[in-house]
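Here's a structure for you.
With one protein chain held back, the other chains of the complex are shown just where they sit.
And now, chain A:
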């Protein structure tokens, strides 16, 4: 059994045995072959037909199992995302773990006025700027759905804000193929050309089937554009157990896996070897409230299963962390988000999104974001495990200090205490000092940190030339969507 840490000696958690992974794989292949999928995209259907799939009624496609094998063979086992400077930032491989925000929440929990309100452009810019500063937030998604731009321009405007407010890599959502093409243009401007973007991708695209077993035209369109342009892509079912996927964890895995594999097949047929991130999510339907809920124990186990399947297939994995169903950043929010973050890390999920999601993803909280930044820091320390080299065993130090001595004044302590984790937000003061500092709770300290970052942190800007180019792409897009209307 491998271990969850890139350092080789950390903590690790495995959800499925090798045999269970194979059982799920075979069941998914059966679904692909016997039930098939409805694919609302002619080119994709044609690609599949020519590759040997059986097609009925024009768009019902049955996938023979050899297509799965073929796609798994050509798909790379590792994908790297780069930052805006062109440095390798996220090595999506093995059991490396990275964390980032989610996209498109409807409401912003304003940390200063405490209102729950729609997002404006300046809010998203601030939120992304905060992410730029937080050391444990490795990538960004759009966070908020913009209420103050043309609805058909939202994803483009979000991208322009993201790329100008952080150098970190992004995961993007695009309304359709045209939007994705414009986002590719903007990213290419920021990194110095399309060829450079292809070689060192700054973002990945999140596309999805409509479960159960349907592929909308726009999703496939984006998948094919991504394959052609070397933009890393996933094809991630956002299952709702008990509604769009089966209520059992295993059944949900079987169907979501089948959907992801069908996306992979189309993607690899279009461009063999193009970068693909395997994964999907599951927000089980609460049978009392009819809400699709995040981070239930079953959802966490489901992710463990999905990640084990990714390891079984030797594909990079995609998942969730740091999200909650709570309406405000309270005890429930921290309990749910922390459990998901820590379990996701132990599962070795390569790229986890939705950190800062509240209310099933309808609302976003910057307080939850900065608290999660701290939780991720703790978790990362856990993943490093226990070093047992001679220096760490410290026998010489124990001999020096001897019975009744004190390690505080020993060289070994001075040399190594900084290897340990230090809090940024957690309070380790005694009661007197805590009250002297204003008796602040963690969420109050989180708000102070947000305020301080937003007042002082300026991310590295893009050049004036890039800024102008992005402005021009947006202007042309506005014309285009205007014409369509």
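Throughout what follows, a contact is a pair of C-beta atoms (placed from the backbone, for glycine too) under 8 Å apart; a residue touches a chain by one contact, two chains touch by 3 or more; residues count from 1.
The rule is simple: contacts and distances are computed from a predicted model.
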The complex's invisible chain, by UniProt name, from "Transglutaminase-like enzyme, putative cysteine protease", "Nickel import system ATP-binding protein NikD", "ABC transporter permease" or "5-methyltetrahydrofolate--homocysteine methyltransferase": "5-methyltetrahydrofolate--homocysteine methyltransferase"
Selected residue (touches chain absent from view) among A:135, A:151 or A:405: A:151
Listed residues A:51, A:243 or A:401, member touching the removed chain: A:243
Which of A:88, A:290 or A:335 contacts the chain that the document leaves out: A:290
Residues in chain A touching the chain absent from view: 40, 104, 106, 145, 151-152, 154, 175-176, 210-211, 214, 216, 240, 242-244, 247, 285, 287-291, 362
